[in-house]
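Excluded from the complex is one protein chain; the other protein chains are retained at their positions.
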Amino acid sequence: MGLTHVDKDGKAKMVDISAKDVTLREATATGSVIIKAETLKMIKDNKVKKGDVLATARIAGIMAAKKTDDLIPLTHPIPISEVSVDFEFDDNKPSIDILVYAKTNSQTGIEMEAIIGVVIAAATIYDMIKAVDRTATITNVCLLKKSGGKSGEFIREEKYES
Amino acid sequence: MGLTHVDKDGKAKMVDISAKDVTLREATATGSVIIKAETLKMIKDNKVKKGDVLATARIAGIMAAKKTDDLIPLTHPIPISEVSVDFEFDDNKPSIDILVYAKTNSQTGIEMEAIIGVVIAAATIYDMIKAVDRTATITNVCLLKKSGGKSGEFIREEKYES
Amino acid sequence: MGLTHVDKDGKAKMVDISAKDVTLREATATGSVIIKAETLKMIKDNKVKKGDVLATARIAGIMAAKKTDDLIPLTHPIPISEVSVDFEFDDNKPSIDILVYAKTNSQTGIEMEAIIGVVIAAATIYDMIKAVDRTATITNVCLLKKSGGKSGEFIREEKYES
Amino acid sequence: MGLTHVDKDGKAKMVDISAKDVTLREATATGSVIIKAETLKMIKDNKVKKGDVLATARIAGIMAAKKTDDLIPLTHPIPISEVSVDFEFDDNKPSIDILVYAKTNSQTGIEMEAIIGVVIAAATIYDMIKAVDRTATITNVCLLKKSGGKSGEFIREEKYES
Amino acid sequence: MGLTHVDKDGKAKMVDISAKDVTLREATATGSVIIKAETLKMIKDNKVKKGDVLATARIAGIMAAKKTDDLIPLTHPIPISEVSVDFEFDDNKPSIDILVYAKTNSQTGIEMEAIIGVVIAAATIYDMIKAVDRTATITNVCLLKKSGGKSGEFIREEKYES
Partner (left out) sequence: MGLTHVDKDGKAKMVDISAKDVTLREATATGSVIIKAETLKMIKDNKVKKGDVLATARIAGIMAAKKTDDLIPLTHPIPISEVSVDFEFDDNKPSIDILVYAKTNSQTGIEMEAIIGVVIAAATIYDMIKAVDRTATITNVCLLKKSGGKSGEFIREEKYES
């Protein structure tokens, strides 16, 4: 199997999906923003503030998922049926972990929408905390799971840890 | 110092930059896409293909940096003077490493444009290789350096390694 | 029945429409721009000018309806089949009244596209007359009618008058 | 004084602002979404839910203000220094009232950005409550105040009430 | 047959496509950028450079084709299945010739996406060479072929030569 976005002569092109079936396709992606313990505490101590940091990042992630075909050159515009963005705190790393789930009835999959939801939600968190935590790091962004379509189901067995 | 994007009542707002000086501001951000050795070899063995994977990711990163204020809710639109996106192969991790440099004459900094350039270039690489490497992972995205403005110079001392 | 865009924990999410039927769905929305009598006369006396104020607002309304999913965070991208924007003069209020009709074959309705067509056509009129009429007011923007989908037909019985 | 966006032959054009001074310019716009008492109660009774309806509308209004030159055909792209979106409940109408304040250092004013912030925040509220309140109405959207630039200060003396 | 985008009173509107069949529709458009012999030689002598000029124009053309409904006021958003952008050198004119092919399963055709792919790829070439060739000219942009839909197949018999 080769790289599907590159044609015989190495020229980039959108691959033809016109003969593929319209099926229900789902994807889940994840990623983390590693922050300082003080930043996590600052966020936790101020409920209202935390609410809004995450609410802003959630809306940013959902809106960006809908812009995927405008950001990633060779993706197809697809009718998105659902996007959700969820967050969890991890006191040990410490980090804010992000989980994005996306669904479509389409001729191609929705992995990139899930990935874009994660990276833009993560970048939004970085934007909101960078005044106090410039070393925050976006890390371990990957696809956890996808289903639907000819390539079938994919479940990531182990998380990459650099 | 508190979270500058959240007002007294925890409501998100764009901060006022109208009284800040227009100065030259620069930012450099980095990140990696961890890929399988076979994927890296596949890219290396086919010069033309590699050229286009990176050329596509480079253009995607530059164009996305220009869309930063449309992606990150509380950022200000700024006049970007320059953006460059560079790649390096690392045979050990193995990975494609990304370096984005951005410059502006503006009343506020250009860190987010550099970060967005990295994450969208990275996501584009993922999009182009995902048919052969679904476990590829975007990792260690962070600000390396910034200068200009009242908060002065920032240089990251050590890279985060999860 | 609860607020469909807010999940159990009060977090915003796009609702899942993947199991809904693709049906013909229509929506009509309306609104007014209240202007001074002199402004209305100025527009009427100059046929060419009037033509272009309304032509500009009409194009703005149609183009904005197509951007609805980029403006309203939790809306779904839908394939729009038709949008029309019409205007009427009312010498008594005095006002320019706006009527937007939109149609789709989709899994979810097209009310928001009609509403966005109205508010952006109205804001465009305001932009074009504000040099002579800064007190112009956009008012009574509402859904008049919708049909298609599980929730069936809705016809507004009386217009809101504040 | 004539309509500044229409040229001698009635053709729409962007007016030339190249000879105008760069000055600090501010604008405040307002508007209301008239809702049913039950809807207002439903929003009030669920703090978390209310938080997110308004948080979503706030982000939508801020992001749309930054897209003004992409929505209103003859507006100029301007460097926005600050945008804030605030809400108040009015139990009597009953309504959610919206106040948008915007600021720029620019050669032209920022009224349209404030107006767009109001109408898109309002349309977002409508989108989030329409399942329970399809007769909600966006009303009394107008400029309250502006300052800066050759045309000087404008303060609306009385609110339009239809 | 009249102009389908203009209604009885001469007002622009999106035509209703809701009753049309979803069929496979294809379109091919072409165009040329006339350049100086030195510019063509400069591009040819530097393989890497040529690669990137064309790679940049190719990505720009593909991304712009996906934005067609945001650029051309009365077009419908359609699900694009494939877009490819190809280039040929003509030493005689001398020129870079552009060929864009686009495909969709949709209720309306994809000619405009092909045309937009051509003009934006052409304008991108102009942007990249304008420092050395300000007289470069974009010319002979036209539809070569389309198929699918009620109006059936169209094949352009002879190329326009001004």
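We call the chains A, B, C, D and E, going by the order they appear; numbering starts again at 1 in every chain.
Just so we're on the same page, contacts are C-beta pairs under 8 Å (C-beta built on N, C-alpha and C of every residue); 3 or more make two chains touch, one makes a residue touch a chain.
Values in this document were obtained by computation on a predicted structure and should not be read as measured data.
So there's a chain missing from this view; which of the remaining chains does it actually touch?
Across the whole assembly, the hidden chain touches B, C, D, E.
Contacts of chain B with the missing chain: which residues?
Residues of chain B in touch with the missing chain: 24, 55, 58-59, 62-63, 66-67, 77, 79-86, 103-105.
Could you pull out which residues of chain E are in touch with the chain that's been left out?
Touch with the absent chain occurs at residues 1-6, 9-12, 31-32, 34, 42-43, 46-49, 51-53, 55-56, 59-60, 63-64, 67, 70-75, 93, 111-112, 115-116, 119-120, 122-124, 126-132, 134-143, 146, 151, 154, 156, 160-162.
Identify the residues of chain D touching the omitted chain, counting contacts across the whole complex.
On the chain D side, contact with the omitted chain comes from 7, 11-18, 69-70, 73-74, 76-79, 106-107.
In this section, only the chains that are shown with their structure count from here on.
With respect to inter-chain C-beta contacts, which pair, A-D or C-E, contains the greater number?
C-E
For chain D and chain E, what's the span in angstrom between their mean Cα positions?
Here the centre of chain E sits 38 Å away from the centre of chain D.
Residue numbers in chain B touching 2 or more other chains?
11-12, 51-52, 55-56, 59-60, 63, 70, 73-74
Just say which it is for the chain contacts: an open line, a closed ring, a star, complete, or other.
Topology of the interface graph: other, matching no listed pattern.
So, with touch as defined above, which chain pairs make the list?
A-B, A-C, A-D, A-E, B-D, B-E, C-D, C-E
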